[in-house]
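This report concerns only the one structure given below.
On to chain A.
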Amino acid sequence: MAFQPIATTRTVMGMPTARLAIWWLVVSEIVIFGGILATYLMHRLGHPEWANYAVHTNVYAGGFNTFVLLTSSVFAVLAHDAASQGDGKKAAKLLSGTLVCAVMFLCIKGYEWSVEISHGYTITANGFWSFYYTAAGVHGLHVIIGGIIMAWIAKDAYQNKYLHRVELVGIYWHFVDLVWIFLFPLLYIAK
Partner candidate 1 sequence: MSATAHDDHHHGPTFAEIWLLQSTDHKMIGKQYMFIGMFMGLIGAYFAYAFRMQLAFPGVNVPGFGTVSPLEYNALVTNHGTIMIFWVAMPVLIAAFGNFLIPLMIGCDDMVFPRLNRLSVQIFLASAIVLIASFFVHNGGFGGAWTAYPPLSAKAEYNLTPLGSTLWLLAVVLEFAAFLIGGINFITTAMNARAPGMKALDVPMVVWMICIASLLFMASVGPLVAGAVMLLFDQVLGTGFFDPDKGGGPVLWQHLFWFFGHPEVYVVLLPACGITAEIITVFSRKKLFAYKTILYTVIGTGVLSFFVWAHHQFISGIDPRMANVFTITTVLISIPIAEMMFLFIATLYGGSIRFTTPMLWALSFIAEFLIGGVTGIFLGSSGADIYFHDTYFVLAHFHYTFFPIAIIGTFAALTFWFPKMFGRMMNDTLGKIHFWGTIIPFNFIFIPLFYLGAAGQHRRIYNFNHYPQLATPDLQALRVLATVSLLVMLSFQAVFIYNMLYSMFRGKKAPNNPWNANTLEWSCPSPPPHGNFGDELPNCYRGPYEYSVPGRDEDFWPQNLPN
Partner candidate 2 sequence: MIDLLVQRASTYAADIDNLILLITVITGVWFFLTEFVFFGLLWKFRYQEGKPAQYVTGKEKHLKKWINWPHFLVICCDLIIVVAAVQVWYNVKQDMPEVEKEIRVVGQRWAWSFVHPGADAELGTDDDIKTVGELHIVSNEVYKFNLESRDVMHSFSVPVFRLKQDAIPGRVIQGWFEANAIGQFDIQCAEMCGIGHGIMGAQLFVDTPEEHAAWIAANSN
């Protein structure tokens, strides 16, 4: 790294600085997704008619996407395990497994959305679909950003450089998976 300040190496709180920062990033993401989900939940409880709209969400696509994200999470944690033993190549291969799952997740979502939009359930159709696209959209954006950063880290890891970052992007990735674990029942199953 061009210039690494001594400050970054200090661990007064007993944990590496980078991991501390990632946890703070996760806290700030909790309040963002928390804001969307709390608002969505209020509307779902206040608008019984949304159940009729929610019927048209494709549970099978959502369920399969959950399976895809869980698989990507297990790849990420295996990659972290490999990185903690210094095996950069194996970590990079496992991270690329996560990335494949991420791309698959986005493709399924793309297909799912195109079907729904063709049926006329656009974001401006009604309140439910507005929240559906906003929540899943913000989550999808986080999957894309996470994927790009993970690809960068995997490239470095392949040359055994900055292996500690594999764990960091893993924590972020597991959080994005966690958000989907809550998003899936709220959007798809609550009929």
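Here is the rule we use: contacts are C-beta pairs under 8 Å (C-beta built on N, C-alpha and C of every residue); 3 or more make two chains touch, one makes a residue touch a chain; residues count from 1.
These made the cut because all candidates are chains of the complex that A comes from, given by their letters.
In this text the structure is predicted, and so the values were computed from the model without any measurement.
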Message: If you apply the contact cut-off given up top, which option from 1 or 2 ends up touching chain A in the complex?
response: 1
Query: How about chain A: which of its residues touch candidate 1 in the complex?
result: 3, 5-8, 10-13, 15, 17, 20-21, 24-25, 27-36, 38-39, 47, 123-124, 126-127, 130, 134, 138
